[in-house]
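Each remark here refers to the structure printed beneath this line.
Only one protein chain is missing; all other protein chains are in place.
What follows is chain A.
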């Protein structure tokens, strides 16, 4: 049963991303283009507290689901999420693994993915949004909201991931 906890939690968060955008429209979502990046936060935390392989696997699978089900631009997020997981797994070796560094990396990851998505949209001419508008109405508000959210959930999320994985580690060691 414990094995299923994490996948189902990530799945529910994946579904919630789309539902949040649809159900809480005004006034926040109307003025600013807030983009929920719960999935990305989870992937960063999984990479740091559970492992690189898990992080990259979750990143790839849910990135691909995101592409197929939501954006219909295949491969874009599957590539981004797994690359983020890989880079963070390499970078975390220099730092201590705690809730603060994880929060920091999650915020950096959100910023990078936002720019990456913007770059792709510009290349395929899916948007004509100027950089100024992108920064003001999309990038900064999104980053701001996520910074607050991450600082609130970082510690509980870390504890939860560690707890879910404790038992598995023991069972695999034996």
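The working rule: a contact is a pair of C-beta atoms (placed from the backbone, for glycine too) under 8 Å apart; a residue touches a chain by one contact, two chains touch by 3 or more; residues count from 1.
Keep in mind that, in the parts below, contacts and distances are computed from a predicted model.
*Asks:* Between "GMC family oxidoreductase", "TldD/PmbA family protein", "Oligopeptide/dipeptide ABC transporter ATP-binding protein" or "Cell shape-determining protein MreC", choose the name on the UniProt record of the chain that's been left out.
*Replies:* "Cell shape-determining protein MreC"
*Asks:* Using the document's definition of touch, tell me which of A:5, A:73 or A:160 contacts the absent chain.
*Replies:* Reading the full complex, the residue touching the unseen chain is A:73.
*Asks:* Among A:53, A:127 or A:159, which one touches the chain that has been omitted from the display?
*Replies:* A:127
*Asks:* Of the residues A:10, A:35 or A:110, which one touches the chain left out of the display?
*Replies:* A:35
*Asks:* By the contact criterion defined above, which parts of chain A meet the unshown chain? Give residue numbers in ascending order.
*Replies:* 11-12, 15-26, 29-30, 33, 35-36, 65-66, 68-77, 79, 117, 120-121, 124, 126-129, 133, 138
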